[in-house]
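Moving on, here comes chain A:
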Amino acid sequence: MEENRVLEMRGIEKSFPGVRALRGVDFSLNKGEIHALMGENGAGKSTLIKVLTGVYTKDGGRISMQGAEDIHINSPQDAQNAGISTVYQEITLCPNLTVAENMYIGRGKSRITKWKKMNEDADKILRSLDIPASASQQLASCSIAVQQMVAIARAVDMDCKVLILDEPTSSLDEQEVEKLFKLMRDLKSKGVGIIFVTHFLDQVYEVCDRITVLRDGGLVGEYAIADLPRVELVAKMLGKEMDDLSDIKGANAAYCGEDADDIVLEAEGLQSDAGIKPFNFHIKKGEVNGFTGLLGSGRSECVRAIFGADRILQGSVKMHKKEVKIKKPLDAMKNGIAYLPEDRKIDGIIGELSVRDNIILALQVLTGFFKPFSKAKAQAFAEEYIKKLNIKTASADTPIASLSGGNQQKVILARWLLMHPEYLILDEPTRGIDVGTKVDIQKLVLELASQGMSVTFISSETDEMIRTCSRLVVMRDRKIVGELSGDEVNQGRIMETIAGGEAKK
Partner candidate 1 sequence: MKKRVVAVLTAAVMAFSMAACNSGSAGSTTGGSTGGSTGGSTGGSESAAPAASSGELIKVGIINNDPNESGYRTANDKDLQNMFTTANGYDAKFAYSLKNDEQIQAAQGFITDEVDYLLLSAADTAGWDGVLKDAQAAGVKVTLFDRTIDADPSLYEASIVSDMAKEGQTAVDWLAGQGLSEYNVIHIQGVMGSAAQQGRSGALDAKVAAESNWTIVQQQTAEWNAEKAQQIVQSVIDSNTPFNVIYAENDDMAKGAVAALDSAGISHGVGKDVIVMGFDCNKWALEELLNQNWNYDGQCNPFQASYIDNIIKTLESGGTLDKKTIIMDEKGFDAATITQEDVDNYGI
Partner candidate 2 sequence: MKIDIKKLLSNQLLIPITALVILCLVNLVNDASFFTIKLAPNNEGYNVFSGPLITILDYGSELAILAIGMTLVTAASGGQDISVGATIAIAGSAMLRVLCGGVSKPEALAAPIIVGFLVACIVGMLCGVFNGLLVSIFRIQPMIATLILFTAGRSIAAWINNNELPIVPDPKFKYFGGFIPGIPIPTTTFIAIACIVVAALLLKFTNLGLYTQAVGINESSSRLNGINPTFIKFLSFVILGLCVAVAALIKVSRLATINYSVIAKDIEMDAILAVALGGNALSGGKFNMWGSILGAYIIQFLTTTLYKFQVDAAALPAYKAVVVIILVVFSSPVVREKLSALSSKKKAAAKGVA
């Protein structure tokens, strides 16, 4: 086994200001092996990859190849020279050049000038890897999958011993994925060690030999694929240990008005252009539900469809049993739906505007273009919510961009609460904020629900959802695969449902 080893990483350390991104991570790769690197977002996968490819310089630890002495990778060029090649999720080639040009660009010294030879060489490689493209074809005219393969061919031709595929399948359809897997198996038989980063569990179990799981910058373990059932993989990725926060769900009485059974919103066959399968969904008054599933499973896309944030392709939405048309966010807002988006920076804050303007924005838009709030009124609104949500800001005039992440999130939350919505959608409200604020937000959600507000709560942290949600919609591969409620809402069932395939076996 040892002589088979192509790459060995030991005790890799990497810190960024305020974050220890990698803490003593070990990783090893054998010749002719496809090795999955798994972990939730922020687990340290991409940091590890970037250390290996020379994008980041490691703070500590050792890297060696083929059992030889330690090597030092300080730049992507070093990595290339050592035989490590990477194909990223986004195509990083030039679409306006030919396939051959893309394969040889920025490499040899004299090769690029001999066009004829370059094309012949490229064709040879493409044929040997069974890639359906010709050397003189413009890259843009190839499908995404073929472009991906060309990128791989480029990597392989550079005498690579280690090939890193960083989420290569996320923009491919099923047939294209099959083609890619075939190519991966070919390379494997040629002795290339492949590191495969993905969040599609099915794919891991289809092509991989071993799995390394990371969580919170640390190594969880390395497993042979046969020894690790899906449920356990999910458990290892999410981290089973429950933190010792009390079960706050019990602290707030559920809403029990006489209209408690009133269905606030009901969607049927809803589909947006963001690539999710049509889905049905409903929520009752005072209910807290959640969408769960791995990243990329389509949970954000579902709530965005409900809010009208993406273009709606089909489906109907009823509120209180009455059909409503929600084509754009303003329609949803008029119907009392509020949506705190997943990406705070891109979709949430209006950076240079003051905290006050950020708080009043949604209600102001709802009130109307010709009815601006007086300065005093806006100030009063802002101050009310700064106090209520305990937002730490110098004043209501401070630009929101200068606040910390958690406080920015509270401002966005205040924006939607000020609207007094009937149905509040929170997409990852706790991402990237400190533990104290996380608990505050969870408590707030339950409090709002007990007052009769319906809330959808999405979080990558399952324990948060278990603590807050009474019903969970489980998603996999962009469709709803199950619904859990009551006692079913527990780690075991959630992971089982997310993993899916296991249940069938």
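Basis for inclusion: all candidates are chains of the complex that A comes from, given by their letters.
Keep this in mind: a contact is a pair of C-beta atoms (placed from the backbone, for glycine too) under 8 Å apart; a residue touches a chain by one contact, two chains touch by 3 or more; residues count from 1.
Model, not experiment: these values are computed from the prediction.
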Self-check item: Numbered candidate touching chain A, per complex, among 1 or 2
Solution: 2
Exercise. Spell out the part of chain A that touches candidate 2 in their complex, as residue ranges.
Key: 307, 309, 328-330, 333, 339, 341, 346-353, 357, 361-362, 364-366, 368-372, 415
